[in-house]
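The complex appears here without one of its protein chains, the remainder shown in place.
As written, the chain order gives the labels A, B, C and D, with residue 1 at the start of each chain.
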Amino acid sequence: MISISMLSLILGIALLITGIFAMLTRKNLIRIVIGFSIADTGTHIIIVSLGYLRGRTAPIIDRAVNAADAVQKVVDPIPSALVLTAIVIGLAVTAVMLSFVVEMYRKNRSLSIDDYQELKW
Amino acid sequence: MVSPIYILILSLAAGFLLSIIDRGGRKISLAVFYGVLAFNTALIIDWTYRFVFLHAPTLVINTAGFSAPVSINLELGMIQAFVLVFTNLTGLLAAVFLFRKFMESKVSSLILYLLLVMSVNGLVMTRDLFNMFVFLEILSISTYALTTITRTKTSLSAGFKYMMAGSVASIFFLMGVVFVYHFTGNLNLDFIHADQFAGTGLVALFMLTMAVFIELKPFPANGWALDVYQSVDSGIVSVIAVINSAAIGFVFYRLIPLMPQSFLTVFGAAGVITFFFSNMMGLKQKNAKRLLGYSSIGHMGLLMASIVFTIGAPSTVRYLIIGGFFVNHLVAKAGLFWLSGIVRQENIRGWAVLKNNRLLLVLFGVFIFALSGFPPFAGFWAKWEFVKVLIESRMFFVLGAVLTGSLFELIFLFRWLTITVKEDETQLEKITTPDSGSVFATSVFALLATVVAAGVMKYFYNFGWVQTLPAAAALIVYLLDFLPSKLKGFVSLGAVAAYGYYIYPLLESNLQLFFGVIFIVGSAINIISTLNRKNQNRGFYGFLLMMIFSFGNLLIASTYLEFFLSWEFMTISSFLLILRGQKAQRASLLYMIFSTAGAYLLMTGFSFAPALTSTSALMLSIEFVKLPLISVIVLAIGFMIKAGSVGVHIWLPEAHAEAEADVSSFISAILLKAGVLGLLMVAISCIAHAPSFPVFYWIGWIGVITALVGAFMASFQEDAKRLLAYSSMSQVGYVVAALAMITHLGWVSALYLAFNHMMFKSALFIAIAGVYYRTHTRKMYEMGGLISRMPWSYMTVLISIIAVSGVPPLSGFGAKWLIYTAFITKGWYLQAGVLFFASAVSFLYLYRLIHAIFLGQLKSEHQEIKEAPAWFIIPQYIFLAGIMVLSMFPNLMIRPLNSIAMHYFNSSISIEGLTVVSDLGYWNGNFVMHITMAIFAVPFVVLLLLRGKTQRVKQFNIVYAAERPESPETTHVAYNMYAHYRKALGGWASPRIENFWNGVAEWSHTLGDFFRRVYTGNGQTYILHIIMYIVAIYVVMGVK
Amino acid sequence: MNRKHIDEIEKQMKLANEGLPEEERKFFADVIPTRVDPFNKYWEQFLNWARSRSLWMLAFGTGCGATELRPLMTSRFDMARFGIFPRPTPRQASVFVVGGYASIKTIKRIIRSYEQMQGPKYVIALGSCTINGGMYYDSYNTINRLDYYIPVDVYIAGCMPRPEALIAGFNRLKEKIVAGECEGMNEYTDKFDWFKKNQKEIIKDWNMPDYNW
Amino acid sequence: MSIWTKVLYAVVSVSVATVYGLTLGGIVRKLYARVHGRFGPPVWQPFLDIIQTYSRRVAVSHGNMFFLGPVLRLAGGLGTYLFIPVIFGSALFSNFSMAGDLLLVMYFVFFGQLGMALGAGQGGHPYSPLGIARGLAQMSAFEVPFSLAVIAVAIQYNSLNITSIVAAQQGGFMHWTLFTNPLAVIAAMISILGMNMHAPFSIVMAPQEIPIGPPIEMNGSFLSILQTNRGLFAAAKLVLFMNLFFGGATNIIEMIVKTFFIYMFSVFVGAAYPRFRPEQSFRFFLKWPAFIGVLSIIYITYLGGAS
Partner (left out) sequence: MEQLVKRINGMIHLKAYNRQRDDLFFITVEKSQLELVLSHLKNNEGFTHLAFLQAVDFLEDSKFQLTYMLYNYDIRVNLGVKVLIGRDKAEMTSIHKLWAHAWQYQRELHELFGINFPGSPRVEESFVLEGWEEMPPMRRDFDTKEYSERTFYQRPGRSTNDPKEYMKEKMYKNYAASPRIRRDDE
């Protein structure tokens, strides 16, 4: 039986590949941003899946999990922490990207990446 | 002691506060902004001071009250401090440069800038991988945002491409971090070890390192970076190219202990490939900023390669190499990007506007020289040591790629420099007065480069002041440049005299003394001709003194490096002198390319050579050194480039012809002798330790063929100076051939000819300079009949060409006699035959020179021309006097030369009174002179008595087939005078060697053009490149 | 005499060279040829003997009479045995054989070549045309009397004279030289103005200095 | 022997050589005439010509260098001759050969040519530089076989001293270089054709193309000095060849006979052939004669030769 971590890992990788594929093939700038977003999400899922330990709970110390036995009960907290940070950073990157797209569209009235090739060689 | 954590804290705090403060006005916020940056810099300088001078221990800062690995820790050691000093300084100065931008833009750009600098500091100091990711992302995001400080279409699209690439890299980094955590259970670099990555763990490491490596823009996965460099505002680009790269490069450096050897080799190779290809692609580039982009990428590749390939080296050397490349790249690249911001010209041809601003031009020159690795700048030392390390570790392919890549870089950089100096700028818009901030920033960096250079020279190599004298002299004269030219000329003359006085006791042997006379005394006499220059004549005497002092330093250099340093100083100064010529763009560039190629060969050759054991001058101690075969070959080729031997002589005619008229004499008469000196040194080493392959036999052939080819080429020139240039080539060919014999008589003749050549070629070049000064043309067929107007110059040329041709009784015959005797004694019979042919051919060009200029028909426009100025005539006649004395008493020269050569060989000639006797024959120059005078007098008197009533007539009173000449132009035979010989030679007269080098140039440009087609301008393609590159590296590394 | 005076006299002694445009005058010598007297008698006789046995003929065929010089040079008549050799440049020649009719264009070249010869120099005029115009006596373009333009030492009549006649003419010239009668170069300088007047009368396009050194 | 005795001897030697050389010139003219089927001028015609040219009353000079040209030319001829020991073992005809060796002689040949070229150059006539250009180019071409031959001789006798070269050839005609190193002699004899500028290599003076070439402006006494030099210089060259390749001479009769035959060689070739074009001439010398010269060196070095 496929474990849930394995499943999420596969899902993450699939998302990652989908996202990168989108970034590589879509001509529309917004779709590229979306592709990045998907890939980013895939990464997050991969991270979470790596840190997941079967049968444990989220690494939040509250009433259900007291600090003393947290080490046995919760999943590894560091990947989760990483994911949180990564999500924030991904969000920021996406925001910056979108603002770029907006600005580019405002300047050139085009969303096709083929129209932004004048710099080369 | 302020903890460096405050850099982060203060920056963050200021970043948050700025948006509020800015309400109170931009001035306040800018004050805070610069205050924070300055504080950061000051803080880190303080720490550096502690580390360097107070030997403070490495500082580890634990955050959040826990120690690692539970919490994140920061580390500040000597290395970090070193990197941070330069990054923070650059950050500060870039901000100064961007002052006007910051005044106008939104406050967010200030905040972003602070974040950027902060993240760089964090990135360098942090020891935690994930923290590193966070800083990296902050750095990236702030950079992305800052690229839009000018919102043009191109900068936007470049920024978008940058983001696409950066996001892919960050995904990889993140994955890498997580996998590293997965495999090691830790994220702190202090607690991760290389052996934790056995097996599958390597994939994690691969992802991590690869992501960093992608950020370092390896070829070909770096198209996005080039677009950014090209389009984004110069101030920001300087930050991206310098600070970002430095920080990321440092991250890479810190990851190195984790990597297995296979990673290192591949990364190093990738770095070298990047260096090589980006420089090759730069060849075709016309856009200044993109050119700098190529150069930046290349330098990052070089930095990576140097980090990887110097692992085995002693740490001081390693730090010198890496630090040298790092500082060199940082300072020069930032400076150049800032300059591009000041100049605002896309095409490199547009940079000619720099000529209007001397300060900026000098800065530009400093950065270009620094970037291409010339002394005294840091890149030079780094390259020298790097080559040594590479050779010690037998990495010849890397060596080849690095040197070739450097040469490519040098080509485009110096093409840029020469175009800037020589292109006509009148059509272009003038530079709008640059704001003082940007100029200040740039100047500080130029100063920084110099200070670092001085520091290296003082503290690392411990050079004396004499070694730095050439550079210092150039600097001092530059500061005195407001003085009138004549005064500076006299001062220079005095300086050369003083230098000669100083150096005289240091010359231990007669051989040194002999070359000292050629270099110092010859130069001093040649300087007299430059006294004719008018006005301020800026820069000239500085370069001249630099050149002359470096000649002298060659003689007293006691180590390879000292010798090479002086050699490079000589190259720089002579290049700058040639560059002063009116149309010298191509000529000086060619000279630079060939000289540097030669210099690289020398560098290689010296690196192969065993260590010196003696502390006396290299010229003397090399006698006891056994140079390996490869070293002999490489050094010989390097020196032969300078001596203008056939095959690598392309630079020679161009440089001689296009340099200013009075500079050519220095180049021909003295500079070429430096090549001879070098070759002589190699030969000295080979006396006792003959190489296993008869290198010098073939050098002898090359010399002989040089003599012949030079003579033929000279005969087919229309340009007087070009003719003399080929003549120099031919004469030095004799010298090389004679040296290559490695016999007593061979050396006597070589040195005799070298000295003679110095005298007559100086006289000839100065005479032609005088003619050029009056006629303003170098084309011989445009002159003619000047004997009646310029009799003194004519006399010089007459005596000199008799001396060149070797006709008795003048001193030239002595050289010929010695050479042929030496050749026949040595058993090089066919070579002697070829030399004889060359010497017969030399009559062709010599006659052409004197006829086309001085004899024949005087042109209408030259009817009222005056004799050359006295400043030209005086040195000519000093040299003529030398020639005449030497002709009358050849033993004055032969006796000391005999003793010099006797130091190495048994004497093969005996001197009996005034007669020189060899094994084969004898020669009494004094007696020949007397007889010649007598037999000249007899017919002269006869003719005087018997001539009848002789009427002196004018130029058109000739028998012209019962017609009268139409015009002097149609009557003067000078153009293509030896057309029939050319016809007789047929295909042999075609310029094959020139065609060969043209082909090489064309092919390398075409290849560069071919490879740069990978950069299609499409962001998606770039991502594809990145992914494919990662896959390729993965395959190559063989990560399982 | 003070310096200024000397300058003035020298200026007067110069040729005017009026036929030349101003900017071309500096290319040509403007010195008036002067008389050069023979040496003392016996020495000159010896020299004349040598000169007469070494006649260097200017190889410049000015008219149809030059055709007859070819057989004279070649083996049938062989002038070399008399010490007569063709010389390709007037600078070195001593005998000028004017080969028949002389058109105005040719006389200009004849004068130039004659003046470029170094004295003592001799002129043999060949054919009737040089004597009185011959069959071209009424031509608008051919001179009738050569001796109005350059001094002539020997005439050889005929239209055209055979090589035998030429040899006879050369022998006559030799006799005259030995006798010291061939002073054409001095005659030319003595009567310089008269010759120049005659020459300039017919040569309208006087595009040369007054004396071609 | 005091220097003044030497000078006196040199004067005698030079006079003899000049007379001999001029007479040779007369003989050649006679010979050419006979080949043409003519009677020809008397043998003493060159002397008459010299007197005639010396006796010109006026001359034209183009300037000081023009004046010096013939002087340098004659000085070159004198020097070339004076540095050769003419007759082996004769003090009278040893000239000033103690001043230098074979190389000095070979380079002194250039002295006069350069001087003449300069003088003619100032004449301003276009044919002068044309002729000189041809002459220099041809000289550079024929020097190739000649220098190779000389080098071969130097190798053979291990000396550049003319006297010792002659000394080594004494003792029967089989010791002559002609027989001990025939290849070198062939190369040198071909190059003497160019040196003497007889047809087919008479491109310098080529009377039909560039009327007598360099000395076209020379007149009067200038010309006569050149003519004097022609006699002397011809003699000097012949003596040099005799010394190097034909065993030298022990008395004046031997010298005259030998040099006469050497000269006749180039005269016969000259009488039989038409003229080359310049480039044909250069190419000719650079091909087979040069190759023969190389062969002679190889022969003497690797195949042993005579000594």
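Here is the rule we use: a contact is a pair of C-beta atoms (placed from the backbone, for glycine too) under 8 Å apart; a residue touches a chain by one contact, two chains touch by 3 or more.
All values derive from a computational prediction rather than experimental measurement.
Although it is not drawn here, the omitted chain touches the following shown chains in the complete assembly: C.
When the full complex is taken into account, the listed residue touching the unshown chain is C:N141, out of C:T34, C:N141 or C:N171. Listed residues C:V36, C:I104 or C:V178: the one in touch with the omitted chain is C:I104.
For subunit C, the residues in touch with the chain missing from this view are 104-105, 108, 131-133, 137-145, 148, 198, 201-207.
Everything below uses one rule, namely that only the chains that are shown with their structure count from here on.
In terms of their C-alpha centroids, the spacing between subunit A and subunit C amounts to 113 Å. Averaged Cα coordinates give subunit C a centre that lies 36 Å from the centre of subunit D. Subunit D has residues 56-60, 216-217, 220 in contact with two or more other chains.
In subunit A, no residue touches two or more other chains.
Interface of subunit D with subunit B (complex): residues 54, 56-63, 65, 67-68, 70-72, 74-75, 78-79, 82-83, 96, 98-104, 107-108, 110-111, 113-114, 117-118, 121-126, 128-130, 132-134, 136-137, 139-141, 143-144, 147-148, 151-152, 154-155, 158-161, 216-217, 220-222, 224-225, 277-283, 286, 293-294, 297, 301. Interface residues of subunit C, counted against subunit B in their complex, comprise 23-24, 26-29, 31, 34, 36, 60, 89-91, 109-110, 112-113, 116, 207-209, 212-213.
Listed in rising order, the residues of subunit D touching subunit C in the complex are 29, 33, 36-42, 45, 48-49, 51-53, 55-60, 207, 211-212, 216-220, 223.
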